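A single protein chain has been omitted; all remaining protein chains appear in their positions.
Letters are used for the chains, namely A, B and C, taken in the order the chains are written, and counting of residues starts over at 1 for each.
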Amino acid sequence: MSDRQAARPRTGRLVSFVGRRWALLFLVAEAIAFCFIARGFFTLDTFQLVFIAGVPLFLLGLAETFVIISGGIDLSVGFVFGFASVVSAKLIVALQGAGASPGLAILIGCAATLLIGMIPGYFNGVLVARLRVPPFIATYSMLSVTYGISELLVEGSQAGNLPYLSSVIGTGFIAYFIPGHGFSFFTHERVARGTPVYSIIPLVVVAAFVFVAIFVFLLRMTKFGHHTYAIGGNPDAAVRSGIDVKAHLERVYVISALLATLAGILYMLQFSQGKSDAGASYLLDSIVAVVIGGASLYGGVGTAGGTIIGALLLSVLETGLRVLGVATFNIYIIVGIILIIAVLIDQFFPEITSSESGASP
Amino acid sequence: MKKGLAFVVSALVFLAVGLTAFAGGQTEKSTASKQLTFVFVPGVVDPFYYTMEKGARAAAAKYGVNLIVSDYPKSWGPEVQVPILQATVAQGNIDMVFLAPTSTDALVAPLKKLYDSGIEIITVDTYIGNGDYSTASDFSFPLSYIGSDNVAGGKLMAEDLAKLIGDKGQVYVNSTNPDVSSVNGRVIGFKQGAAEFPNIQVVGVDYNLDVQQKAQEETSAILQQYPHLAGVFGTNLYSAEGAYQAVVNAGLTGAVKIASWDATADLINALKQGQVDLVLAQKPADMGYLAVEWGYKHFHDKAEVPKKIGTGFELFTKDNVNDPDMAQYIYTK
Amino acid sequence: MDYLIEVRNIVKRFGGLVAVNDVSMGVGRGEVVAVLGDNGAGKSTLIKVISGVYAPEEGTILFEGKPVRIASPMDALSLGIETIYQDLALAENLNVYSNIFLGREKTRKAAGIFPVLDHEYMHREAAKVLDGLVIKIPSLRSKIKSLSGGQRQAVAISRSIYWNAKILIMDEPTAALGVAQQSQVLELVNTLKARGIGIILISHTMFDVFKVADRIVVMRRGRKVAEKIRTETTPDEIVSYIVGAEAV
Partner (left out) sequence: MSTENTQTAAQVERRGWVQILARNWALAFLILLFVVFSFTGKGFLGLTNFENILYLSTTFVFLAASETFVIITGGIDLSVGFVMGLSSVLCAQVMQSVYAAHASAAATMVVGALVGLVVGIAPGYVSGILISRYNVPPFIATLGMSGITNGIALTICQGFPVAGLPGDLVRLGNGYLFYSFPGKGSRFFGWPPGVTDSQVRELTRILPNGLLLWLVVIAILLYVLKTTRFGQHTFAIGGSIEAAKRAGIDVRRHLVTIYVLSSFFAGMAGVYNVFQTGVGNFTPFNASYELFAIAAVVIGGASLMGGKGSLVGSVIGVLLLAVLNNGLSISGVAAFYRFIAVGIILVIAVVIDQLFPDLL
């Protein structure tokens, strides 16, 4: 351990500790602060609301984490999200029209959309890896194309008329607790109006976290994740070590699109509609979450856990301000400042990221 | 590993905090004598809803209702509005929520949940389902829908614009977003109205997605394509402002008649200067006022609330624009 | 002498330019051969032919006496020809053992199904290799970013020898190093030599060459202009070959 001390002569333990975990500390601090100042923040419902509101950010942030660690950026996630919401809604309605039961239609529609959603990612990957188009431009073009296609599909409107079941799934919870009636799963019996019903663990959050767990595992534990870091750190070294960098980058962009697609499907279930620009507002927020989580836009550095913390930080901030009833125009200012501070901390304490437990394996 | 551990620990702390809250977070239900608390959730940040808020505040002051106005959604859509709605009602002790639903489908489930927990719902300006709450259905639980009849308004605009252009010629519609039910109603109503005039031809509908500059570009292009265009219908303030700027710029003021839906100060000003010819004002202040008033009557007097309440329109023309009685219908910040 | 690897009559052109013109050379087991030449003399092209980056237009390559085809860096690696580039090709954001195992990571099955990285194994194995070297690295979990130039060189070399390099190609290993670290690296070269590895050393520094090389090959304008046993030549003579003062 003594060598680690030697590696960072400039900063004390405390500063280094805070520097490395500032996002987490900030998250805890703001959560506690809201508990005290915002009436109604300190409730199970609001607590779950933070996670529901965070779902798109968790998924798009994770998508962006893979891409940013590999040294790229994916501007198309927001519109792949919209594209997926439109495609899944259209498919489900079509399948139902063809006689499928609502459950089957939703199942097949969502599964098919997950496959279709990977197509823009594949194109991104080919453009970036094979044709050497800068990621910024490649994914921006794909943004335009997926937006255009989804607008064409809905002819400028939105895809709706979804079976009621989709909304039941999208707004449902794993368990319900009714005092006097006890626990029940997935549905609860009809009770007199006004009886408190405690809803526990939203289905969309569960769905999101299943995927988050899979991809966190992929990034942290596997060869694939390791190679993603290596490519972001030094693509030449990766090539010379025999890693098929081009194929790998293609997969990274496909993963990104897949996660964005899932987010779009969950949106469709939650809001009973497909909308081409539904995910537009999450693009920059997801990049912000990744950067707050400690990733570097130069590639090679970042963690999925950090991104989740970053996303939660934003989600708690937004939900807390809403519960407070404060006009959230200021949120842009706060987020802008947090973002810059995030990078400045990284600049002032470079040893934090270069020591053993910095933000990469 | 340490980082992972830290994350898990913090997540557990979070969970514990949440569960503690779960045990003690809910408060006693209201009794009849206490002050009523209503929540207003606007559709999007826009002078229309701001005017509605003012109406609601006036009624709230009159009836002694505690009115909570949520954060204004920054764009139109349930993904923005629903989290705001849910976070605002999290404050607890809410008796009624009135809002402009941003989706006919997506708001049903969250509003139903609020309704089931004992909160009353009124929708203003826009509605859920098909807007008919008088027959029992999955979405008929709100107390009332208070708003203007967009189709009828669109029709009215078509008839009045027809009068201005002498019942003949080409007209064009600039609208905001095909996603929005109320705005679409105006387009449909306008087309129905125009269809009654055999010599009037609707040459197209463009969507500017609430960006005025886009509306201006689109209208400029249309003026090129149809050099003898007789009239333009802008379905909300962005459409109307962009459209009249394009016409002003083309030097066609007076030659192309402009009908505007929604009466902002700027559009009224343009009407005074002759750059706009017809301005329809909805009565957002009435919508807000009536929502609070009927809510109060429902709780206080156990009154039966009509399932649908129309608020009507006022039409500004160059003849009545300086009439002091009309000033109240201008949307203000 | 039995060469570990031998190239014969290699020709490599780029457009109209003949970068390597009919060059033959070889390296034996435990031998250090230095390749010298001015900038543009063709030495790096020659090296890239051997390490599989370029395919030669003419000529043959023999590995342990048998003709082989080296069409890609992977072919070279699988034969045991490892190259340490001047930029070392290390991923600075990864730690020491991750770099040693980069591209050939050891995995184990988690829960019997999922292949996950076996950090413990890689750490242990990396420690074994590095222990045998002169240059010490404090912690194998340190990021490359935090290491000194000499330490990085040691990581790059360990990486090669761990993977049973038979031939090690070193491109300017002492460039951009401090004096103390330079001699440490040269000591490393001697260690490797003692293990029977054949080394091709590219260098500008005459001092290095005369300290460790057994044989010296001089290239000039794509051709091999001299090949000398180190003990039978002098730095001055070599310099004169490099600059072309002595007609061949």
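Before moving on, here are some points about what is shown:
As a convention for this text, contacts are C-beta pairs under 8 Å (C-beta built on N, C-alpha and C of every residue); 3 or more make two chains touch, one makes a residue touch a chain.
It should be emphasised that the depicted structure is a prediction, and the values quoted were computed from it without experimental measurement.
Within the full complex, the chain left out of the display contacts the shown chains A, B. From the options A:Ala23, A:Ala38, A:Ala105 or A:Leu127, the residue with contact to the unseen chain in the full assembly is A:Leu127. Screening B:Gln35, B:Ser134, B:Asn199 or B:Gln213 against the full complex identifies B:Gln213 as the residue touching the chain left out.
Not every partner is drawn; the one left out touches chain B at residues 45-47, 50, 72, 74-75, 204, 206-207, 210-213, 216-218, 220-222, 224-228, 237, 241-242, 245, 248-255, 264-266, 269, 273, 333. Within the entire complex, the positions of chain A that touch the omitted partner chain are 73, 75, 127, 131-134, 136-138, 140-145, 147-149, 151-152, 155-156, 277, 280-281, 284, 287-288, 291, 296-298, 327, 329-337, 339-340, 342-344, 347.
Here is the rule we go by: only the chains that are shown with their structure count from here on.
With every chain reduced to the mean of its CA atoms, the largest distance from chain C is reached by B.
Taking each chain's centre as the average of its CA atoms, chain A and chain B sit 31 Å apart. Centre-to-centre, using mean CA coordinates, chain B is 72 Å away from chain C. The residues of chain B lying in touch with chain A in their complex are 2-4, 6-7, 10, 13-14, 17-19, 21-22, 25-26, 29, 68-72, 74-75, 77-80, 82-84, 86-88, 90-92, 103-106, 108-110, 113, 115-118, 138, 178-179, 207. By the touch criterion given at the top, residues 21, 24, 27-28, 31, 35, 39-49, 52-53, 155-158, 160-162, 164, 167-168, 170-171, 193-194, 196-198, 267, 270-273, 275, 278, 281, 303, 305-306, 308-309, 318-319, 321-323, 325-328, 357 of chain A touch chain B in their complex. Note for the complex: chain C touches chain A at residues 73-74, 77, 83, 85, 87-95, 98-99, 102-105, 107, 110, 114-117, 138-139, 141-143, 145-146.
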